[in-house]
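What you see is the complex with one protein chain gone and the rest in place.
Chain lettering (A and B) follows the sequence in which the chains are written, and residue indices restart at 1 in each chain.
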Amino acid sequence: MTPLLQVSDLRVSFGRPRREVLHGISFSIAPGQRVGLIGESGSGKSVTALAVLGLLSETAAVTGSIRLAVPDGDGPTGRQLEVTTATEKQLAALRGDAYSMIFQEPMTALDPTMKVGRQVGELLGLHGHRIPGGSRSRVLEMLREVDLPEVGRIADSYPHQLSGGQRQRVLIAMALVNDPVLTICDEPTTALDVTAQAKVLQVLDRHFTQRSAATLFITHDLAVLAGVVDVAMVMLEGHVVEAGPIREVLADPWHPYTKGLVATSRLELARPGERLPTVADHFDRSIPVQGLREVPVSWEHRARVPGRPGGGA
Amino acid sequence: MKRAALVIGLVLVAGTVLTALLSLAWTPYDPLAVVPANRLMGPGPGHWLGTDGYGIDLLSRIMVGARIAVLVGVVAVAIAALVGVPLGILAGTAAKAERWPRLVADVVMRGNDILYAFPAMLLAILLAAVLGGSTATAMIAIGVANIPPFLRVARAATLQVSVSDFVTAARGAGIGRFGIAVRHVLPNIAPVVAVQASLAFGMSILSEAALSYLGLSTPLPTPTWGRMLNEAQPYAWSDPLLAVWPGLAIGLAVLGFNLLGDGLRDLLDPRLRESVQ
Partner (left out) sequence: MSEQPLYQVRDVVRRYGHAARPAVDHVSLDLAAGERLGIVGESGSGKSTLVRMMAALDRPTAGSIRFRDTEISGLPERRLGFLRASVQMVFQDPRSSLDPRMTVGASITEPLRSPLLRRRAGVPADTRARLEEVMAQVGLDPADARRFPHEFSGGQRQRIAIARALAPRPQVLVADEPVSALDVSVRAQVLNLLADLVASEGLTLVLVSHDLAVVRHLCDRVAVMSSGRVVETGTVEQVWSAPRDAYTRTLLAAVPRLPLP
């Protein structure tokens, strides 16, 4: 099957003199596949997310290739759009429709002067979908789908009248309302507290399962990722350093950084009063990072940096 | 790019200020000397910018006009900022306080609203009636009329800074209200104040032009840019250059201060400083 997204040798640099922040990453996402991208701030994970939908600022220099499958109303067409050379108009036709994005900050992403029901509804109209029963019923259905209570009242509320967790679920409703084939989630729960986070993860998981939709889920928290995705890439300093089925990555991390991340994510295993395991226990940051050239399209096998031994540093 | 804007702003502002200073010591011709024989000469080797309807050298008048513009701008903005910013910080820091500081803040804000509603021109006419029309009258009138925007901008920025954890942390470190205002609030609102100052500077040059037209500012015969524009009016079709020169002077000075204000905002922010250098 044609992948939805095919990224090859993607390099992004900013500023003058040019500073490269993504050093040639390659991966692909098949229809229905859930891919995790884990990394700390500055690792390049958000740059990757923005690049995929052509949302980087114009000061960014992008080389390599990003191909998005262009579906029509019924399914795949076999056509692909090269994002790095596409026009804004071509991209706009895909964004918010077949491809959508959920951002981290639920406070600023909604228009404070517009009722949230209308904001969700506008996206329906934007891509010209004909909705049996009218857009209002589709909006309410969508709000219900993200587990919001009293959807009628919420649809008629302004953003400031909702809690942070509710706002994020409205944003998720907006991202999912046109039934995207791929949703990019950029730290969708980082600004939320634990109970709101649990709710959001549950909503996303259910939606992706019901619609067999694909996702690129980005986070710094391995524990969040573990419950959502099937396969994962570990990103460090602009390189993908490890990739494979999430269960294998967690059970047998290969790269020292991943080893450290897995160890430090298991706070509850440390006995009280005992020193907590840190990333630095496994990984020496002074050693230059070497990245994977290509992540196998099938994702069936673990991808490793060639020629370097595993183990502690 | 940013750096270029800052440099252009600096050059224009420095040009205006240096021209004003130079005019104190030297102008090509006497800016007041009427020479009927030289009426309405175009630009040329003798008079670089030409002469006006009285045969007075335009360059000399532009130079003296720069002096008035800079003087009025500096003093008016200083009055507005020195009164408006401290009151704005006071109103902003006390807005969340209890009992009397909040009462003071409310009184300050209502007073500000009243001043805002009061037309600057009316204020200038009243002041001129008391003090007589002079450069000082214009400076005070424009300065006082500019207090409200400074106060509002400073208050809004202060409210924003006040909710930062670093202000709470400073309280936890035992820093008092005044210390927080000076060490944390002022440096953090300086960028918006700088931008407001550059805008106010441009506006005050324009206001001075209007006031001098009404005879409420610098009295005759001292040339100002505003007066030169007005005097150019009868020649608008025959000799448009008469209006172009003072217009250009006003435009370049205002642009210079705006660019400088923008550059200053970036320079005052350590997070943006690297991109400027």
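Note that a contact is a pair of C-beta atoms (placed from the backbone, for glycine too) under 8 Å apart; a residue touches a chain by one contact, two chains touch by 3 or more.
Predicted model, so just to flag it, every value in this text is computed and none were measured.
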{"item": "Full-complex contact with the absent chain, from A:Arg79, A:Arg144, A:Arg266 or A:His301", "value": "A:Arg266"}
{"item": "Which residue of B:Ala169, B:Val182 or B:Ala236 touches the chain not shown here", "value": "B:Ala169"}
{"item": "Omitted-chain contact residue, chosen from B:Gly15, B:Pro86 or B:Gly179", "value": "B:Gly179"}
{"item": "Chain B residues that touch the omitted chain in the full complex", "value": "98, 164-166, 168-177, 179, 183-184, 187-188, 268-271"}
{"item": "Sites on chain A contacted by the missing partner chain, in the whole complex", "value": "40-42, 163-164, 193-198, 201, 220-224, 226-227, 247, 250-251, 260-262, 264-268, 270, 272-280"}
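What we mean here is this: only the chains that are shown with their structure count from here on.
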{"item": "Chain A and chain B: spacing of chain centres that average the CA atoms, whole Å", "value": "49"}
